[in-house]
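Here the complex is missing one protein chain, while the rest keep their positions.
The first chain written gets the first letter, and so on, giving A, B and C; residue counts start at 1 in each chain.
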Amino acid sequence: MMSDAPALPSETLITAIAALLADVRHVAVGASSPMPAAGAMLRQALDEQTRHVRLSILGSVAHNFFTNGSGELFDCAGQGRIDAFFLGGGQIDGQANVNLVGAGDYPQSKVRWPGSFGSAYLYFVVPRVILFREEHSPRVMVEQVDFISAPGVSPPDVYRPGGPVALLTGKALFSFDKTRPGFTLVSVHPGETLETIRDATGFDFDHPDVVPQTPAPDAATLALLRGPVLDKLQETYPAFAENWRRDLAAQTQHC
Amino acid sequence: MMSDAPALPSETLITAIAALLADVRHVAVGASSPMPAAGAMLRQALDEQTRHVRLSILGSVAHNFFTNGSGELFDCAGQGRIDAFFLGGGQIDGQANVNLVGAGDYPQSKVRWPGSFGSAYLYFVVPRVILFREEHSPRVMVEQVDFISAPGVSPPDVYRPGGPVALLTGKALFSFDKTRPGFTLVSVHPGETLETIRDATGFDFDHPDVVPQTPAPDAATLALLRGPVLDKLQETYPAFAENWRRDLAAQTQHC
Amino acid sequence: MLTNVDSLVDRLRDGMRIAVPVDYAGVAMAFTRPMIARGLRDLDLVCVPTGGLQVDQLIGAGCVRSVETSAVSLGEAGGAPRFNAAVKEGRIRVIDATCPAVHAGLIAAQKGSPFFPMRGLIGTDVLRNRPDWKVIDNPFADQGDPVVLIPAIKPDVAIFHAPMADRAGNVWIGRRRELAPMAYAATDTYVTVDRIVDDNLLADETTAAGVLPALYVSGIAHVPQGAWPYGLWGVYPADTDALKRYAAAARTQEGFDAYMAATETRKEVRA
Partner (left out) sequence: MLTNVDSLVDRLRDGMRIAVPVDYAGVAMAFTRPMIARGLRDLDLVCVPTGGLQVDQLIGAGCVRSVETSAVSLGEAGGAPRFNAAVKEGRIRVIDATCPAVHAGLIAAQKGSPFFPMRGLIGTDVLRNRPDWKVIDNPFADQGDPVVLIPAIKPDVAIFHAPMADRAGNVWIGRRRELAPMAYAATDTYVTVDRIVDDNLLADETTAAGVLPALYVSGIAHVPQGAWPYGLWGVYPADTDALKRYAAAARTQEGFDAYMAATETRKEVRA
């Protein structure tokens, strides 16, 4: 029954994340990142017959394969053993610079956020960093960040096997081209257009003449999402899983 | 009965080692160093009423307080947490340079020894390094080592909180003066004289006008040695403890 | 070795550099109120590698001069209100880091090395605001290859909470191994534990594998649930409601003062 309901916006996002994770061997996600975790779990489920995708969730007991303390994630990334990671940001700009520290003048920021966490390292060494921020507004997607926690690109002499490949928001998906450097709009989510994205985005970006819509999950994918992925997610993100189930129930009633 | 027997040469050596360890908080000894271990255990026994002397024996289970693998000893020394350590050497010279690698031209040494182990680090950072080698001959006590595993002294710009303080052999005890730099004969063991030491030593050394004899352990010390120290040593160095007991038995019969 | 929190807090001094762990690794919350009660001032906190409730409370109570950290937050309960306010008002010096740089500084101290080289960081404002970090050209590279050197971090004191200790002073830290470099790097380490066990934890190879040896531990206090309202990995979860109550109260200095003056200390548990 649940599987018959059309895709929720979050399910489309999770499906987009799983697509961005094609071919990865090991994904790490932060402690409070249910959507990236769900995307990674969907990737695992999609590839189950052919290969094992490793997923490390910081702070989770069931998905914690580390035994050397909180430094092991960074060591592991430095060794090239982590293929993909997710990064958010209080501000993200058109060069893919991210700011996790604060808005306004540093250090007495007008608005102070927690801090850079591991971004100033992971952004350099993880090959496929996916920028993920649901809020897509000119306040977040700025022309230039006030503080660079981690830069989108580096000069050629800087050791940088890693970096951003995509930016996924609640409105759209962009790819990142480090040679230009800049973002290209890949697709807009249902209900959005090139114009609504332009209005919501503080930086310039490239786009195709005709902007496609972000694909919704097909029936098989939806079945995986609402079955094994949702069940697995329950362990680590019970509140998120509960909301998801509630939204599904509400939508089914509505139909 | 045992305690009545006069001191064995090894008991005098062990007592000399314990004297060199006055005031240390933490001694580390190598895996196959029963005599230094016995000296450290005697130090523990002598100070039992007033303070706790920590003793780490590499490779021992009962005296292994490390939980971070074989690198922890070096970390611990680098942190300044080890006050005293023992170092031997295939060759030791008058500048207190030690050679654990081989005699003759390097690398195709005429005689190859195992290697430098941790000496090239520990000699620099442990404040009280005691050179201990029972064989006292011109072959070991040379004018200049063929290979410097670890140097006795360093130029003033080199970080060097540690270094040699004494050389104890089967024939004599020397102190080391790093300002000169060189050894000074402190005492000769029973049966030795300044002349026999000169003949056995390939390097020049200072000496007092009248060279005292290395003191034998007093009755109280002998009782500790032949009681708790010998019992404790049994656990880690059973063969050495057995020999000691045999020598004591032989000497008692002889008397 | 075994004593109580107050006698351990007696050994702390104004101006000390104190290392504290990340919220899920065993925060010795039981130290916080005694430290505040003692009126400690000008503390330099080092968060390994991020801080939370304890840091926020010590800042709110005016004990803190600087915080070196990769982040400060209350996790699910939101931003750290007293930290954020103090930064905005310039009342503390915040020394922004990134998680692996904090680990790198501790490892350098653990190894007795003056610094540790680290990739990343080039071009960040984190680096630009750290005059205490140096950039050199990697001497092993054929051509220019900038690399950042993080100086050794040597706290005066490390403080954390762990599941258990034995009577010899050995502390079981399990796979929260970042606690070991903290202790290796610090001059003194004070630990609160949920329980004291009679058997020596080093006597059994299975438990020994997760032990921080007594060699690195200067004092231990037995405080059941001493991490509360934080959890203790594998033992009890965080009390998220209590964290949220704090977060709501501490939005203002007055609210914070009132909260701290109130009784939420679980004294009944610790007694």
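Criterion: a contact is a pair of C-beta atoms (placed from the backbone, for glycine too) under 8 Å apart; a residue touches a chain by one contact, two chains touch by 3 or more.
For clarity, every value in this text was computed on a predicted model and none was experimentally measured.
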- Quick one: jot down which shown chains the absent chain touches. A, B, C
- Which of B:I148, B:L185, B:A200 or B:A241 contacts the chain that the document leaves out: B:I148
- Query: From the list C:F83, C:F116, C:F160 or C:Y246, which touches the chain that is not on show?
  - Reply: C:F116
- Note on the structure: Of the candidates A:G78, A:P114, A:G182 or A:P217, the residue in contact with the absent chain is A:G78
- List the chain A residues touching the unshown chain? 26, 54, 64-68, 74-81, 125
- Message: Counting contacts across the full complex, list the positions on chain C that touch the omitted chain.
- Response: 100, 104, 107-108, 111-119, 134, 136, 138-141, 145, 147, 149, 151, 172-175, 205-211, 233-234
- Which residues does chain B use to touch the chain missing from this display? 31-32, 59, 61, 66-71, 74-75, 78, 100-102, 106-110, 112-125, 147-151, 154-155, 157-159
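Going forward, only the chains that are shown with their structure count from here on.
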- Message: Measuring centre to centre with CA averages, how many angstrom lie between chain A and chain B?
- Response: 61
- Could you tell me which residues belong to chain A and also touch two or more other chains? none
- Message: Going by the contact rule already set, what residues in chain C reach two or more other chains?
- Response: 180
